[in-house]
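Every protein chain except one is present and positioned as in the full complex.
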Amino acid sequence: MQVPSHVEYERATSVEHALSLLTAPDARAVAGGHSLIPMMKLRLAQPEVIVDINDLTELAYIRREADELRIGALTRHAELLADTQAAQLFPIFADAERVIADPVVRNWGTVGGSLCQADPSEDLSAAFAATRAIAVVRSADGNRMVPVREFHLGPYETVIGPGELLIEVRVPVVPGAGSAYEKVERRVGDWSIAAVGAMLRIDGGTIATAGIGLTAVGAEHFVAVEAEDYLGGRPADEETFRAAGQLAAAHCHPVADQRGPEDYKRHLVAELTVRALRRSVNRAYPGGMI
Amino acid sequence: MRVTVNVNGTEYVREVEPRLLLIHFLRDELGLTGSHWGCDTSNCGTCVVWLDGTPVKSCTVLTPMAHGRQVRTVEGLEQDGKLDPVQDGFMQCHGLQCGFCTPGMMMTARWLLDRNPDPSEQEIREAISGQVCRCTGYENIVRSVRWAAEHAQTEEVSA
Partner (left out) sequence: MTAVEEHPTPLGFGHMKRKEDPRFIRGRGNYVDDVRLPGMLHGAVLRSPHAHARIVSIDTTAAEAHPKVKAVITGETLAGLNLAWMPTISYDTQAVLATDKVRFQGQEVAFVVAEDRYSARDALELIDVEYEPLPAVVDARHALDAGAPVIRDDKEGTNDNHIFDWESGDAGRTEEVFRNAEVTVAEDILYPRVHPAPLETCGAVADFDKVTGKLTIWCNTQAPHAHRTLYALVAGLPEHKIRVISPDIGGGFGNKVGIYPGYVCAVVGSIVTGKPVKWMEDRSENLMSTSFARDFHMHAEIAATRDGKIQAVRVNVLADHGAFNGTAQPTNYPAGFFGVFTGSYDLEAAYCKVTGVYTNKAPGGVAYACSFRVTEAVYVVERIVDVLAYELGMDPAELRMRNLIQPDQFPYTCQTGWVYDSGNYPATLRLAMDIAGYEELRKEQEAKRAGGDLMGIGVAFFTEAVGAGPRKHMDILGLGMADGAELRVHPTGKAVLRISVQSQGQGHETTFAQIVAEELGISPDDIEVVHGDTDQTPFGLGTYGSRSTPVSGAATAVVARKVRERAKIVASAMLEVAPEDLEWEKGRWFVRGDPDQGKTMTEIAMAAHSNLELPEGIEGQLDATCVYNPPNLTYPCGAYICVVDVDAGTGKVSVRRFIAVDDCGVRINPMIVEGQVHGGLADGIGMALMEVIAFDEDGNCLGGSFMDYLLPTSMECPSWELGETVTPSPHHPIGAKGIGESATVGSPPAVVNAVIDALRPFGIRHADMPLTPAQVWRAAQGQPFRTDLAIQ
């Protein structure tokens, strides 16, 4: 089996301790490790120091605070999947978690770890983008808020710098909104061929708030901006959804690979946008829209 | 560096390189070869053990991450000479052929049954969906776990 190259190990005893350890060049935080360690085994990542933050259990929580759902960065995927409050407020997260990796990996992988890995095919990025979440980044100087839509700089690159740690993701609660995540993969546990996360709030018969996140298709910041702008003020019907889907498909940048050719991926974006929007509406109005 | 890891109730203290994967620690350092490895990308699941009571792919854990923690492997399923109902179930229902995926499957099954004593077929299939078997087509693995659920209090000490 492939094995990592030499690395030093430190275990953080507190957030402050972690921050000081992370100032070292080529230091990487590890929680679940299921993004970082596979890359270390393939020697695609060769950090000098691993900072184990698994003891920072104060960073594992899901709670409602005022008008936000706050998710600690150390929350395991399995925990977010199982959380009834989160599922009620944002079914998009339960949808996404259900199709992230597999049950054993979900025991250990964390929400924060996935976001920070910044894999273009990672599912939570689009889900958090669709819900306009905010990343809370702590450093020795305190917290800074970074909208998830500005968190990723490119594949495997985020705004997190040396001496910084993602500690929480805050999701603004939108009363009356419905959300959903739709993913197509070649096989259970595989990365998305393409996936779409949507959140909708309807007011007075038309769409008041819309968020559309795209996975694995090279969408900038995982967002379908043109589709979102189109939806605002329009009726929440099939025709609108189809048009939004076409816009989302036209404005992303899927690349042909062994998961599929470009035309198929664009098709999926269009198709899954419609399905995600449709389910979002059905969830907002389970009895049907009046 | 020095690590202390409790495995199946016994505490082991060893000097290891920080990069040593937990699966290699268990197999090569401690001689507990019941857990296996079969891939490079955390896909196959033959390395599944419990870490602090939760199944994990031990090929994706660095040994120091298990320092001060509890590990349970297939060797720790049998208690006081009595087989776990899961082990019995796999024998009763032909849930194994080459046996290579079996330890990992049993560890996940045991954890599932501890939390969900009466799982449906679909729930069993979901629970093991991150672990591959090339021999059984999964049918008899599911039946074995159902058998274990139905025979939770097994008296038999099998040969």
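To keep things simple, chains are lettered A and B as they appear, and every chain counts its residues starting from 1.
Following the convention adopted for this analysis, contacts are C-beta pairs under 8 Å (C-beta built on N, C-alpha and C of every residue); 3 or more make two chains touch, one makes a residue touch a chain.
None of the values given here were measured: they were computed from a predicted structure.
The omitted chain makes contact with chain A at the following residues, 1-3, 5-6, 184, 186-191, 193, 256-261, 264, 267-268, 271-272, 275. Contacts to the hidden chain, counted on chain B, fall at residues 17, 19-20, 24, 27-28, 31-41, 43-44, 46, 73-75, 77-78, 83, 87, 90-94, 96-103, 106, 121, 124-126, 128-143, 147, 158-159.
Definition applied: only the chains that are shown with their structure count from here on.
Chain B contributes residues 1, 17-19, 21, 23-24, 37, 39-43, 45, 48, 51, 54-57, 59-62, 64-65, 67, 108, 126-127, 129-131 to its touches with chain A in the complex. Across the complex, chain B is touched by residues 1-9, 11, 30, 33-34, 37-38, 40-42, 50, 52, 54, 101-105, 107-108, 188-189 of chain A.
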